[in-house]
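Note that one protein chain of the assembly has been removed; the remaining protein chains are unaltered in position.
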Amino acid sequence: MAAAAMAALCFACGQPRDDSAIFTPAHRSAGDAARDFFGIHAKVEQPIEFPHSVHVAKGLKCTAYCHASVTKGPVAGLPSVETCMICHSAIATDRPLIQKITALEAQHLDLSWQRVYGYSAQAHVRFNHAPHIRAKVECSTCHGDIAHQTVAQRNVDLNMGFCVNCHRDRKVSNDCLTCHY
Amino acid sequence: MSHRWGMAVDLDRCTGCEACVVACHAENNIPTVGAEEAARGRAMHWIRVERYWEGEFPDARLKFRPVLCQQCSAAPCESVCPTYASHHTDEGLNAQVYNRCVGTRYCANACPYSVRFFNFFNPIWEKPLHLQLNPDVSVREVGVMEKCTFCVQRIKGAELQASEEQRELKDGEIKPACAQSCPATAIVFGDLNDPESQVSRLSKSGRGTKLLEEVGAEPNITYLQRHFDV
Partner (left out) sequence: MDRRDFIKLTVVTGASATLASCGNPEHQLIRFVPDDETTPGVAEIKHSICPLCRGGCGVDVRVMEADAEVVREGKTGVMRMAVAKKLEGNPAHPISQGKLCARGQASIQLTYHPDRIAHPLKRTGPRGSGQFEAITWDAAIAELVSHLDALAAAGDQKALAFLSRPRTGLRGELVAQVLAAFGAAPPITYELFGEDVLRRANLLSFGRDQLPTFDLARTRYLVSFGADFLGTWNSPVAQNAAYGLMRQGRPGVRAKFVQLEARMSQTGANADEWLPVRPGTEGVAALGIAHVMIAAKLRPASAGGRAGALIEGWAAGLPDYTPQRVEQATGISPARLERLAREFAAGEPAAAIIGGAALAHTNGLFQALAVNALNALAGSVGAPGGLTFTPQANLMNANARGRTSPRAVRELATALLSAPKPRVQLLMLDDTNPVFATPSAWRVREAFEKVPVIVSFGQFVDETSALADLILPDHSFLESWVDGMPESGAIVAVASVAAPVMKPLHQTRAMPDVLLEVARKLHKPLGAAVPWQTFDEMLHKAFASLPAPKDGDAWTAAQAQGGWWGEPAAATKAEAADAHQRPAAAAEPRFDGAPNEYPFHFLPYASTQFMDGSTAHLPWLQEMPDPLTSGMWSSWIEINPKTADRLKVATGDVVEIASQHGTLRAPAYVSPGIAPDVVAMPVGQGHQTFTRFASGRGENPVRILAPLSDTETGALAWAATRIKLTRVGGPDGSLVLFGTSMPEHPEYGR
């Protein structure tokens, strides 16, 4: 059981780890709190530069494999590397990125996708995709033109006004409790 | 017709077991504050069981009463909130919108039932206790007020389900955590706008009373008086 090899340093940046044994809504720093308050989203770095453009061009719909959970529940979710391997165990196996993910999966490791379209926890938004999909709102309306992006970029400014305007236009409730509880 | 959510609490069935108290904590991500903060009166029991002693030994009598947010139709907390964080919805709920709350605590001051609780500090969950947190409910941070929501997440969940299935909600389909767990079935929740609902019928009971009715907050919970057969 000699896992002491897992030293107290971050595997990505090599800085000392914040060994926090607690979960708390508190921000890690004043800077984090300020960024959250002003809605400044940190630039996310994805584990690999996944090309949405390539996959959409091949006819893959958002809800086909990778974000299928949005048809079954409130959350779209991010795919596991096993979803990639459904196709990539056979397709494009010579490409370096494919080989990288194949190696990961062989070690039972997964890709740590970083969320792009999340809400700040302190926005207290309980967003549910289901009624939006039922209302035939296109994915691109809120998520931007992903079909022409590689990794997803937060191109649509999902501030509250954006949501409220659409709700008003479509005559859906704008009571606070519709989304915030 | 839209719904008007209400509750009936039968004090003759309630046995003071407090299953409702713990069920509520579990469902609503209510933090455990610890002995020191609890000693300062900061424990957050959205539903609590009050005890009232009468008389002296050997003729002592003890009565239990679960108290939770009464979702008042003329809520004193709503009129004092400067940011509209506390307001009344079309379905009869007293909404507490965490983002709007700036922590004046005037609402708790105004509430005659003392059912509002303030987050004086950021709550913590020693891992992995946080894995139990309900993803359908917000985790509140320091500086916001919180209270019973009639398990609004369950109401919303059921309404969404019903609308997807293109049908009406059935009476008894929505059970807040307290009502669901209560072993004696003392807590009944439902639509007061539906005269056939169980809560409507119980609300008309001869044993029905409202808590602190004279204050005029128009609470939407009917307490059915405990009977004493002596």
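Letters are used for the chains, namely A and B, taken in the order the chains are written, and counting of residues starts over at 1 for each.
Keep in mind that, in the parts below, contacts are C-beta pairs under 8 Å (C-beta built on N, C-alpha and C of every residue); 3 or more make two chains touch, one makes a residue touch a chain.
A quick note: this is a predicted structure, and the numbers were derived from the prediction, not measured.
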Contacting the left-out chain in the complete assembly, out of A:63, A:114 or A:150: A:114
Residue in contact with the excluded chain [from B:48, B:87, B:100 or B:147]: B:48
For subunit B, residues in touch with the removed chain: 10, 12-13, 15-19, 21-23, 25-27, 32-35, 38-39, 43, 45, 48-58, 60-65, 126-136, 177, 180-186, 209, 212, 214, 224-230
Contacts of subunit A with the absent chain, listed as residue ranges: 1-6, 8-13, 15-21, 28-29, 42, 44-45, 69, 72-75, 77, 80-82, 105, 108-112, 114
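Quick note on the criterion: only the chains that are shown with their structure count from here on.
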Subunit A and subunit B, separation of their C-alpha mean positions in angstrom: 35
Residues of subunit A touching subunit B in the complex: 21-26, 121-124, 126, 128, 130-131, 134, 175-177, 180-181
Subunit A partner contacts - residues on subunit B that touch it in the complex: 84, 87, 89-90, 93, 95, 97-100, 122-127, 129-130, 133, 136-142, 149, 152-153, 156, 160, 163-164
